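Note that one protein chain is taken out, while the other chains of the complex remain in position.
Labels run A, B, C and D following the written order; every chain starts at residue 1.
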Amino acid sequence: MIQIEKLNQKYGGTQILWDLNLEVEQGSCTCIMGRNGVGKTTLLKCLMGLLPPSDGRILFEGKPIEGSAAQARAKLGIGYVPQGRDIFPLLTVEENLLIGLPARRDGLKKVPEKIFELFPVLRDMLHRRGGDLSGGQQQQLAIGRALVIDPKVLILDEPNEGIQPNIVRQIGDVVTRLNEEDGLTVILVEQKLGFARRVGKEFRLMQKGSVVAADRMANLDDGLIRQYLAV
Amino acid sequence: MKQLLLSGCLLFCLLLVSTTWAQSESAPAAVDGLLQQLTEASLREVGSVVEQLERTGGESMRPLFETMLAGDLYYHRQTGALMAVDKNAEGDRIGRDVFSGADLGVQSRRDIKKIRVNNRLRGQLRDTLARLDLRHGSTAEQRAAVLAILDELTEQNMRLLQRVADTDVNGELRELIGLAEAMVQLRDSSDRVVRIAAIETMSGRLENPVRNQLRRVVNDERESDAAVKAAAQKALDRIDGRMAFFGSMEQLFFGLSLGSVLLLAGIGLAITFGVMGVINMAHGEMIMLGAYTTYVIQQLMPNAIEYSLLVAVPAAFLVSGSVGVAIERGVIRHLQGRPLETLLATFGISLILQQAVRSIFSPLNMQVVTPAWMSGSLQINPVFSITFNRFYILLFALAVFISLVMILKKSSLGLNVRAVSQNRNMAKAMGVRTELVDAMTFGLGSGIAGVAGVALSQLTNVGPNLGQSYIIDSFMVVVFGGVGNLLGTLVGGFSLGVANKFLEPATGAVLANIIVLLCLILFIQKRPKGLFPQRGRAAE
Amino acid sequence: MRRDTAWPFLVPRRRSVDVSKQVILYLEDLNVSFDGFQALNNLNLYVNDGELRCLIGANGAGKTTLMDVITGKTQCDSGSAWFGQNIDLLAHDEAEIAQMGIGRKFQKPTVFEAHTVFHNLELSLQGSKGVWSALTAKLSSSERDRIDEVLKVIGLEKLRFQLAGALSHGQKQWLEIGMLLAAEPRLLLIDEPVAGMIAEEAERTAELLTSLAGKHTVIVVEHDMEFVRSIARTVTVLHQGSVLAEGTMDQVQNNPDVIEVYLGEEV
Amino acid sequence: MSAARKFWTSLFNLLTELRQPGRGSSWLVGILLITTIAMSAANLLLPADSPLYVSTYTITLMGKYLCFAMLAMAVDIIWGYCGILSLGHGAFFALGGYGMGMYLMRQIGDRGVYGNPDLPDFMVFLNWQELPWYWFGMDQFWFAVLMALAVPGLLAFVFGWLAFRSRVTGVYLSIMTQALTYALMLAFFRNEMGFGGNNGLTDFKDILGFDLQADGTRVALLLVTTLLLVIAFLSSRAIVQSRLGRVIVAVRDTEARARFLGYRTERYKVWLFVYSALIAAVAGMLYVPQVGIINPGEFSPLNSIEVVVWVAVGGRGTLYGAIVGALLVNYAKTRLTAIMPDAWLFALGALFVIVTVYLPSGLAGLLQRFGGQQNGKSASVEAERESSNKPSIGMREVNA
Partner (left out) sequence: AETIKVGVLHSLSGTMAISETTLKDTVLMMVDAQNRKGGLLGKKLEAVVVDPASDWPLFAEKARELLTKEKVDVIFGCWTSVSRKSVLPVVEELNGLMFYPVQYEGEESSKNVFYTGAAPNQQAIPAVDYLMSDLEVERWVLAGTDYVYPRTTNKILEAYLESRGVDKKDIMINYTPFGHSDWQSIVSDIKKFGSAGKNTAVVSTINGDANVPFYKELANQGISSEDIPVVAFSVGEEELSGIDTGPLVGHMAAWNYFQGIDSEANEYFVEQWKTFIGDEKRVTNDPMEATYIGFNMWAKAVEKAGTTEVDAVEQAMIGIEFPNLSGGVARMNKNHHLSKPVFIGEIQDDGQFEVVWETDGVVAGDAWSDFLPGSRDLIADWTAPIKCGNYNTEAQACGGQAE
């Protein structure tokens, strides 16, 4: 579904991504892991079109998208939950959700019920400002918001940062459900091994801006962890 | 010699006053001589000629007086014939018989000479016409005529009034005439009871002559009757009380009207600056473009000035709006995320636009005509009136405000623009076409500024500096109200306006302005985010 | 009436905190509301000197708000907050509270992005924070050593001349912890230190915090239960602005209320 | 050929030098000093027909530019380093100017047109009988200078203390500074104020006994201006490079963080604001004897905005950028108003637009780009600023 070939990315003078290759299958749930600062967020931003890559190709369903703008990618069906959530703080929860509607391909004019089913809190909070929500609620809102555009791929950047345990679990369940029941392709950046193991089906390990290991989650062993995830 | 003759004539006429009044309908031969005199008299002398014409000619002289008052009365240099002269569309001077209206054809500029009128004469002609109106005019004209006569309660005028009162007139007119009678009684009668009754009638009336007369009575040292004096004082107090009330009504209206101007000036900025965060120094020039659009529209439709403003509003929106879009696409777009740089760029743009207007239209002010329906005022009573242009502009400002709020509330643009301004990248990632939103928003804000320009063209100069005179106020209003809050702009505009106007009588315009500014500075200490701050965690 | 409430100017300006009763922080009946929303609700909390206290609780329970009140950022509607026996926190502003020895790490890492890592630490060093002394300040060699030491602890030695704005999220977390260390406060308030850190780094953080306890008093807010378990002695659970439970990790973990509102069914 | 290359390399080196805060600005100081001294010498020593002769016109012009440069630097210190965008710095400049103007006015003595030994002309013909109390002592140079510093300094202190204490920031602060200068403008326009109303103070004769129209006095004024500019520059640079400077930048970027580290940020802001106001006042004091007039127009908000524009053109947060920007824009203005009097606003406006769009950090940014290859760090911050949607320095909440 997504193929990234020889992606390079620089911030000014410093190169962050180095000839990065990555392939994500349709319907998979891929977990990207790596130490702080290896470039996970950067990679996702490139994928979403929020950072222009210096060089390389990104294919979405076989078509190159590296030149297209972020809004076009959203319309193609890439949903993005950024690190730090990036809720629109002064919009109400409802407005945060409504924003994505025009990007849907089916022209639906109201927020799909499914989202409130997945995250019942959102219904209670509908008229509060997004910025006033607590962290966990914001995280749920961010995921719900990404789902509004009816994505084919859902990108989640550390969705559990600062979230209370029971909601972490709930998010995990939702992601698994979306992936398994609805066949949604999921790309997940996650630091916590437990969660990654429970939710992810595949893993990719990153080091110094490139993907250095890729396999099924079951095969993530202590050796790899020590090599790439320890300090 | 001539002088002597003239005054003799005058004396004669005065003697004949009553009789001539009765028979004035048919113009006697004496009139011809007087008309002849009209062409020869100097400005000072014309007055007495007019007086005689009124006596001899009466109502039949009305067309002459009206033509004269309008400044259209000419005479032929050779023949001495009087005529009314109008200019037609080509600028030719067309002569017309004053009395019959018969066309006398095109007149050469050199052949004819104007019968000059000055202010004094115009005043006299007005009074004359008022007297004619009193007998022959419509009710409104009669009313106006009686009011005019209150100033000049001569015996002759009183007789005139009595005659009118005898005919069948409506209650208000009768009341006014009664007032006039009371004033005469107060002045002339020696009977205390009559006088006090007269004062009773006069009490609480807001007409100027009434007040002046009462004041004269109160201040008159020779007036020995203490009871009359006291009654007059009481009546005067009552009048003053009513006047004070209407005075504050007037101030309130002035304040609201100034507020509406501030609102209009600030409202476009509330979008481009308040919502988008662009420090738009070219905002004033957007207003200016709207005003110039009004001018151009009026040039294009000189025969339909009454409707020009209706056309100008959408036109100005389009003109300023497209310039706004062009600015956004050409410049602002490159300054994404650098709101302060927009200050610099738009400052540059404002210089360019000013100079462009100077080059295209000349540095002079352009003449924008006020349509008749916006001129004049609604006279609510003799001391309180509401000027139409201010009133319509007040309504217009509210209408613009409401439509803007509607656009932002009801369309997706409003939501999108807020999302974009809060987090551009995330908006992109949600599929919002941020560039389109930016262009539309900036266009909307600029377009609204243009619309404001149409309104302001009715109040002030349409010139290259128009924008600069409003830019400071605009920012002040938006910030005072709370950046990003449209309602704040509304409340801010009106409260600044009203505060200014209530201070002004006590302090004068400049000090009022200074005091308001200082209060604003102190107010911001109390509420560092304006009247209506954005709340919540995110606003910190 | 207390001397300092009646005549505040009689009180010497810089005081060290009096912990003769072993308690360094008294929070009593705190109430905070935002636009009618009760974020803290009659909250009572006491923290002993030298303790390492973990504060957990659902998102929105009021943990960050509590820290805001302690550090002077948020005004509370009612209640009292005392630092030791002698300092009324509610009567001071942020800067004064910080100077008295309360340091804080924000939930969202907050560092001086336009400064290098080194300068971030330099600005955090303990010492006079006045305008004049800042103008004349010179870095002494002991201060320099202190910074080096901190850099080593937070693992950013190599990035010492990097601008902080260019650090990744996790690196900023570390830097902010480093800034706290450099300031050497009596009381450290640490809001979600290991969010976004990998397991091993979380362990290192845990070690660090444990080692700080004793000499300093530490209050940690964290949602990562593994981390909490690894450091916790006493755990306080907040719920809807008040204390729901307090005790050792085991007690708390088995408290059915806590399981219901926070931990979820199985641990 | 090789000479040209040499020239370009040395220019390049110079520009790279300038990027470094320390050494580069020493260059600037040197250039400034040498240029003005050379100009002064050329004016005083060379005969008027020599090709190298520098006219008094140029000397005066240069003096004026340098005053503006000083004003721009004052704005840059608070805007570039502390994020306080003052749209009212003209007020401090003008107050300084009025202080000096009052002194110069009193120096006229009975040489005014009415020959009144005490009252300035404008008071005589408006029928004032005696000098208002606030004019007393202004005939003493030291007192006038003291007042010219104390009044704007105090105003800055009071305004800053009020504003920063109640945490007025961003656009709110900017617009309040604008309101301040606007209110002062209106006040000084009032003839009742006793400062000559719209006409202001003019027709000065001499300063400290030296004839203001003499070449020597003008040259001396230029040299004093340069010297004070250099001193102000060096002291500002010292401040910016000290820990104080770092605290200020920290306050600019994350004020809350700085507060939680124990810095009383409002005090830092107040003192910096006062310092900056004092520099502006000094600039105003030097400006008045050189241009020969001070009137309320100097308080006009548009003037203050223009100063901000100079800083932005030069590149804010660099100090030398402000100086360069002020010199460049004002030189452009002088030339363009003479070369193309009907169209110079087009050119100036276009300059502003182009600089902003193509030189995001002003001319200083251009210099930085010159050396960008060698040093990636600063450029990467730049890139981040451009790519992220974070509001930039200063009025942060505009985007909030």
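Definition applied: a contact is a pair of C-beta atoms (placed from the backbone, for glycine too) under 8 Å apart; a residue touches a chain by one contact, two chains touch by 3 or more.
Computed from a predicted model, the values in this text were never measured in an experiment.
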Missing chain: touched chains present in the view: B, D
Residue, one of D:T181, D:N295 or D:S361, that touches the chain absent here: D:N295
Footprint left on chain D by the chain that the document does not show: 55-57, 60-61, 64, 108-116, 121-122, 124-127, 186, 189-191, 196-200, 202-204, 213, 291-293, 295, 297, 334, 337-338, 341-342, 344-345
Residues belonging to chain B that touch the chain removed from view: 43-44, 71, 114, 116, 118-120, 122-123, 126, 151, 208-209, 211-212, 250-251, 254, 257-258, 261, 354-355, 358, 362-370, 375-377, 379, 385, 387-390, 458-465, 468-469, 500-501, 504-505, 508-510, 513
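Note that in this section only the chains that are shown with their structure count from here on.
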Approximate Å spacing (C-alpha centroids) for the pair chain A, chain D: 50
Centre-to-centre distance between chain C and chain A (centres being mean Cα positions), rounded to whole Å: 31
For chain D, residues contacting two or more additional chains: 377, 380-381, 384, 400
Of all residues in chain B, the ones touching two or more other chains: 422-423, 425, 534-536, 538-539
Of all residues in chain A, those that touch chain C in their complex: 11, 14, 35-37, 41, 83-84, 132-137, 158, 161-170, 191-194, 229-231
Touching residues (chain side chain B, partner chain D) in the complex: 277, 279, 281, 331, 334-345, 347-352, 354-356, 359, 421-425, 468, 472, 475-476, 479, 483, 510-511, 513-514, 517-518, 520-522, 524-526, 528-530, 534, 538-539
Interface residues, chain D side, partner chain B - complex: 85, 159, 162-163, 165-169, 171-172, 175-176, 178-180, 182-183, 186-187, 189-190, 301-302, 305-306, 308-309, 312-313, 342-343, 345-346, 348-353, 355-357, 360, 385-386, 388-395, 397-400
